[in-house]
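Right, subunit A next:
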Amino acid sequence: MLETRNLDKSFGAIHVTRNVSLKLERGERRVILGPNGAGKTTLFNQLVGEIVPDKGQILLAGEDVTALPVAKRARRGLSRSYQKNTLFDGLTVEENLALAASVHAGVSMTLWRDALQSVQVRAIVEEVANQVNLMPYIHAKVSEISYGVRRQLEVGVALATKPLVLLMDEPTSGVGPEMAKGFHDLLAGLPRDLTILIIEHDMDLAFAVADTITVLNYGEVVFDGLPEDARGSKLLRDIYLGAWEDA
Partner candidate 1 sequence: MFRHTPLRYAALIILFSGALFTAFTAGYFGMEILTEILILAILVLALDLVAGFGGMVSLAHGALMGLGAYAFVALATKAGLDPWVAASAAVAITAGTGWVIGAICARSHGIYFIMATLAFGQMGYSYFFEQSFFGGDDGMVGPRRFDLGFIGINLNDSRSFALFCLAILGVIYLVAMAILRSGLGRSLTGVTHNEKRMRALGLNVWRVKADVFGLSGAMAGIAGVLAAQHIMFISPKMLHWTVSGEALVVVILGGLGTLVGPLVGAVAFVVMKHELSHVTTYWHLIVGLVLIAVVMSRANGIFGFIEARFRPKTDRMIQSIQTRDDAKEIAKDA
Partner candidate 2 sequence: MRKTLTAALTGLATILAAQSALAERVNVGLLLPFSGVYASLGNEIEAGFRLGLEHFSDDLGVEINIIREDTEVNPANGLARARKLVMQDGADVLVGIVSSGVLGAIRDFVHGAQVPLIVANAGNDEATGERCSPYITRLSFSNGQVNRPMGRWMAEQGVRRVYTLGADYAAGRQMVGGFTEAFVEAGGEIVGQGWTPFQQTQDFGPYLAQARASGAEALFVFYAGGEAISFVNQYDSFGMAEVMPLYGSGFLTSQLYVNAQGESANGVITSLHYVPTADNPENTAFVEAFQASIGRLPSEYGVQGYDSARALVEAIRTGATDRESLANALRQVSFEGPRGALSIDPATNNVIQPIFVYETVSGENGAMTQKVLATLPAEADPANGCVMPAPVTN
């Protein structure tokens, strides 16, 4: 579904992505692990097109999208959430979801008709709001909901584009352990055919939700395999777990 081939990126002297090749099958849920500065978010940025790689290719559903701009990739089914909430602050939860849904529903450029009243948009908003448990807050403004709920909305907005591949950048960053568990349930409730790539810091959660695990270190893939193997891997413990436990 999503594949990278020999992706490479440097900022000046800093080599942030080294020859990264990944392959996600349809419906696969993969977690990317790695210490801070391992190049996880930079990899995401390249996947969605916010950063152009120096070398390599990105394939979405078998097609080369390396040269496509952000918006076009998104319309082909690639969606992401951000590590730092990137919401529409002055608007309500419903409006946030509707904005995202309207692009998929094809009413983002229409004139004359109220986009919020579009049947398709309403259907998507309701579906997503249920998936990420936002129904109780649907009419609240972003400024009026708690941080944890905003994290849910962050994922909700990404989901409302009805993606084929969903990239989640630390969806549980900054929320308490209880919310993190809630997130586990949330993931479980998502359709099984949705391909998901998650950057996650919480090891327990990572092993609980992942079908496969990729470990990045200094921009390089140092492990790629099943969670069971990762758990036992000495290499992983040395470069990642150690660093993580120290921090």
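Quick note on the criterion: contacts are C-beta pairs under 8 Å (C-beta built on N, C-alpha and C of every residue); 3 or more make two chains touch, one makes a residue touch a chain; residues count from 1.
As a selection rule, all candidates are chains of the complex that A comes from, given by their letters.
Nothing here was measured: the structure is a model prediction, and the numbers come from that model.
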item	value
Candidate from 1 or 2 that touches subunit A, complex-wide	1
Candidate 1-touching residues of subunit A, taken from the complex the two chains share	48, 50, 69-75, 79-80, 82, 86-91, 95, 98-100, 102-104, 107-116, 118, 143-148, 157-158, 160-161, 174-176, 179
